[in-house]
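Every protein chain of the complex appears in place save one, which is left out.
Right, chain A next:
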């Protein structure tokens, strides 16, 4: 009986992890839909956002390490701390600026190139941003605290202990993450469906040429989409950063969003969420039941292998548009 409850607890925690994956995957889908760019840098965007947030919050001097090396000075901090809300707003502004620069310096010059070239360009971008984040804010592991509650939720533990005789262990941060993710998705869907810009975004996603011909500015939409993706990355970065510290592995966790996307389909927002949940639950349960038999740490590859096997049978993913090829 305990074993079953334990499995159920693993399942719940898997769902929560899945929400985190879905958050990163959302950013991918948004950009892919609107510009056809498969944005490998999404994970690094999350890392960069989290680094910037911590940096601003703690009043770090950007490029301190480099300035010190160049001029032999010893500056580290401005000597103030910025309130979380203001820091988040400032980081948001930085992400918008970044979106603008990416459009201006990279995407604009690559219009009409093959999708694979664009994909590789985003890999280059990922490397650049990773280096930039480290040079700007330092590469040490940082603690991110924006006042989100953390630690085990005692209410749930005592309540479930009363009902089933088994206290479920659930992190409060996970619950908050789920709530915030749900809000974010609702806001994004609302934005895409009911606002003028949202409609323009969907038009661009549908057909670049047709959207241009009715007077939609492609450049504006792209900057907007990358800004939104940056914002989603910020949210994901805050969540992951609060959970496990702001460090390089953040961008690797974001790689997990790729199999999530493959499961859900590259073009579907619900797909990203369902895919995230399936992967999150799947890898936790697999690790729980099969992991001990084959040496554990299966979370590293389970998602990819699952996605690979799945794709062999359904190449467009769960909710993706059917791939029609013409010669």
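Basically, a residue touches a chain if its C-beta (ideal position, glycine included) is under 8 Å from a C-beta of that chain, and two chains touch if they have at least 3 such contacts; residues count from 1.
The rule is short, and it goes like this: contacts and distances are computed from a predicted model.
Of "CO2 hydration protein", "Branched-chain amino acid ABC transporter permease", "Caffeyl-CoA reductase-Etf complex subunit CarE" or "Putative alpha-E superfamily protein", only "Branched-chain amino acid ABC transporter permease" is the UniProt protein name of the chain excluded from the display. Taking the complete complex into account, A:131 is the one of A:131, A:149 or A:190 that touches the chain left out.
Shown as candidates are A:56, A:88 or A:121; the residue that touches the absent chain is A:121. Although one chain is not displayed, chain A still touches it through residues 38, 65-66, 69-70, 105-106, 109-110, 113, 115-117, 119-121, 123-132, 134-135, 139, 252, 255, 258-259, 261-262, 266, 294-298, 300-301, 304-305, 307-308, 311-312, 315, 325, 327.
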